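Below is a slice of the complex: some chains, not all, each in place.
Letters A and B name the chains as they come in the text, with residue numbers starting at 1 for each one.
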Amino acid sequence: MNPRSPDWDVRVRESFAKQGAMALLGATISELHPGACSIAMPFRADLSQQNGFFHAGMTSAIADSSCGYAAMTLFGERSEVLTVEFKINLIAPADGERLVAEGVVIRSGRTLTICTSTVYAERGPQRIACAIMQATLMRVDAR
Amino acid sequence: MNPRSPDWDVRVRESFAKQGAMALLGATISELHPGACSIAMPFRADLSQQNGFFHAGMTSAIADSSCGYAAMTLFGERSEVLTVEFKINLIAPADGERLVAEGVVIRSGRTLTICTSTVYAERGPQRIACAIMQATLMRVDAR
């Protein structure tokens, strides 16, 4: 997939840095390529649900961002990204030292981009898929 | 809808209190009835996305919890709740002084409970719906 903007990498990282929510969660971009973005989040007790696993909402938050920024890598210079909707299945306990959400673009249209993300729970050398997402993102032209 | 446990209220609030994630977001239970749970979250810059609105992931986190605890109000004494999946449409900017996610049970089955949640962005006396969720929850018997 071909980015439309030469500085796609810088623009994505700048937008990510402006997301207070990602800083609050301790989430960072771990991989960034045209059409793909991975976001990692180390475990903390204050990201958990009642059983000590990552909260489904925190899992969704990084999966959503991984889709949004995967989409944005392919946008032109003055475009931003909005989440239209997403759907997530929690397929295994999000139990690990860190979560990594790997978002990829499935279809890049003029207005809408469709992405999927798989979230992995990692512990030492082990990783298991704990969630899968399908998301619709929208390109909006900055004012 | 009829709760199966006399202390449903206490059990829900105890489970909520154990969710580190809800404390991190400053989210609290604002309404709790059999088959219904509302969760409120005041605005903070560290809950935002790149434009200063609430981050879609934070919006989903409280909507997910409002569905989970709405479901749990109807569970028996030794049962806990797991999110199987949810789907959320972000229908307007989550721009306000606080968000309130109102979760309600649509169908309560033996194993699965289906809920919907509407998230409102409030500013002074005004409130507009900014997201709608459909979720599937699972009853799991505590070990």
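The definition used in the following text is that contacts are C-beta pairs under 8 Å (C-beta built on N, C-alpha and C of every residue); 3 or more make two chains touch, one makes a residue touch a chain.
Computed from a predicted structure; not experimentally measured.
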item: Overall copies of the shared sequence [whole complex; 2 in view]; value: 4
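Everything below uses one rule, namely that only the chains that are shown with their structure count from here on.
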item: Chain A on chain B, rotation in degrees - Cα superposition, rounded to nearest 5; value: 180
item: Of all residues in chain B, those that touch chain A in their complex; value: 15-16, 18-24, 44-51, 55-58, 60-62, 64-65, 80, 82-90
